[in-house]
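All protein chains but one are shown at their positions in the complex.
Let's look at chain A:
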Amino acid sequence: MKIIACYSNKGGVGKTATSVNLAYALAARGKRVLLCDLDPQGASGFYFRVKPSKKLTEADFFEDVEKFTKAIRGSDYDNLDILPANMTFRDFDVFLSRMRNSRSRLKKALKAVKGDYDVIVLDCPPNISTLSENVFRAADAVLVPVIPTTLSQRTFEQLLDFFHDHDLPVKKLHGFFSMVQGVKTLHGETMEALRSAHPKRFLTAQVPFASDIERMGVHRAPVMATAPGSAASHAYQALCDEFMARVEE
């Protein structure tokens, strides 16, 4: 089982759209996927029309295996389940370590309910906190969308610093350029600068700025499901392929 965190320390960079489409693409290739909506603003659950569960705010949530498994909802798509948002994250590290530990009650409960998951995608909140640190430690890989602007360049470098400062393996970080606008010279220049500064940290695949992606909020479904032939869908597919090849290496 792989744990993949989709993270950005800056909001509005297309992080949730990435989580949603990555989870969808993995499920479509036959992986059993659990998408955990940990970002109270991100609403990846919203894109799958899953109603947030009120019961999930209780503090003992992660202690209580049954509550946890009961909160999981099947999406409209095969192999893809959602754990909706609106929870407190105090014990998230406990949750993650239990997902890892094959003997844990949580893992057993998951197995009993509907088999194990191959991939857990975490749609993380956009800040650096104790939660983020736990996520970084538990995850096999952290996928970071970066808009090619000067500001985003700074936030990406802050994230690298954070990894160095906390003895986290930098090679877990996989940046990619998001909301790319080909006509903007600045975008091109920033991408070039970032790629040459961090040659190993950036994926080749990039996701364009596209109205199809913005319209996900109207359709409330992954763009890969509603517009599979669109440029945006192809971009997410390429991103998923390249990223997973790196993760499974």
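To be clear about the criterion, a contact is a pair of C-beta atoms (placed from the backbone, for glycine too) under 8 Å apart; a residue touches a chain by one contact, two chains touch by 3 or more; residues count from 1.
Just so it is clear, contacts and distances are computed from a predicted model.
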Undisplayed chain, where the name is taken from the UniProt record, one of "CHAD domain-containing protein", "Ferredoxin", "ABC transporter ATP-binding protein YtrB" or "Energy transducer TonB": "CHAD domain-containing protein"
Which residue of A:R73, A:R137, A:K172 or A:R195 touches the chain not shown here: A:R73
Residue, one of A:R49, A:R154, A:K171 or A:R246, that touches the chain absent here: A:R49
Footprint left on chain A by the chain that the document does not show: 48-51, 70-76, 81, 113-114, 220
